[in-house]
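For this depiction, one protein chain was excluded, whereas all remaining protein chains were kept in their positions.
Let's turn to chain A:
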C-alpha cells in the first residue's frame, strides 16, 4: 500500500519535493536498518562464536586424531573410513537408533493425533485436560523424569512389582538387554504433548462446513476422518513427522541417564548420540566423535530432503494445488 502510494506520488507530482521526500524516507530506512543490525550484533557475535565457529572447527577435527591433550593430527578420511569398515559398535548404534526412530515416530504421532481429536471437543474443563496431557512433554527431556523411569522399571520398581502381582514373571527391565530399549521407547511415546498441541491447532483450522457437507452425503466417522480430516491436516502431519523424526535421531538424555552413560546392558541402548558422546568424552577421541556428528548431520539432511520430495505426493495444501 504505502509503496504504491509513494510511486504514484513520484509519478504524478513535481519531481523535486517527491525526490526529497523519497530520499528522507530512504535515509530514514537505512538508519533504521543499521540500528536493527547493530541491535542484532550480540546475537551475531553469539552465533559466530558459539555456533558457527565450533561447527567449522568440528568439521576440521573430523579429519584429525585429537585427544584434547596433544594437538590434532591430520588423518584425512581415516575416521570416516574406520566408521563404516572397522567399527561394529558404530553400525550397532545406527541399528539401535533406527529401531528407535522407526518405532517412536509413528507411535508417538498416532497417540498425539488420537488424543488431539479427543480433546478437540467442546466440553467442560477441556482446558485442564489439554494441560494435563501436555505436562509429560514439559518434563520430557529432563533428567529427573529419566531417573524416575529408571527406578520405576528397575528391579523392585513399581512396574516390575505391579506385573508380578498380576502373576507375571518379575523382570528387571532396565538391566535386561531385551527390555531396556522398549522401556526408553515407552518413555518417548508418553511425551506426545508437543505434536498433540500442534495437531490440535491444525484440527481447529478445518472448516466445519466441510464436515457438514460430508454429513449430508451420509459419511460415517471413518469416512469423515479419511476424506476431510486427513487431507486437510496433512501439512500439519508432515510438519510433525519431520520434526519428530529429527528429534528421534537426536535422542540422548533418557538413554544416557537410564543406562548410566554406558548404553548398556550389553549395548542394547547404545544410541548414535550416546556412542558419539562416549567416543568424545569417555575415550577422548574428538576427531572420531566429530566425524560421527557430521555423518549424523548429513544423514538427517538427506532424509529431510527425501521427505520433502515425497511430501509432494501426499501433502495437500488447501490454497490450490500441490505446488
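The criterion applied here is as follows: contacts are C-beta pairs under 8 Å (C-beta built on N, C-alpha and C of every residue); 3 or more make two chains touch, one makes a residue touch a chain; residues count from 1.
Here, contacts and distances are computed from a predicted model.
Within the choices "Na+:H+ antiporter MrpEFGBBCDD, subunit E", "Multiple sugar transport system substrate-binding protein", "Ferritin-like domain-containing protein" or "Amino acid/amide ABC transporter membrane protein 1, HAAT family", the name that UniProt assigns to the complex's undisplayed chain is "Multiple sugar transport system substrate-binding protein". Within the complete assembly, A:177 is the residue of A:29, A:54, A:114 or A:177 that touches the hidden chain. One chain is missing from the display, and on chain A it is touched by residues 31-32, 34-35, 38-39, 41-42, 44-46, 49, 65, 67-70, 86, 155, 172, 175-177, 260-262, 264-267, 281-284.
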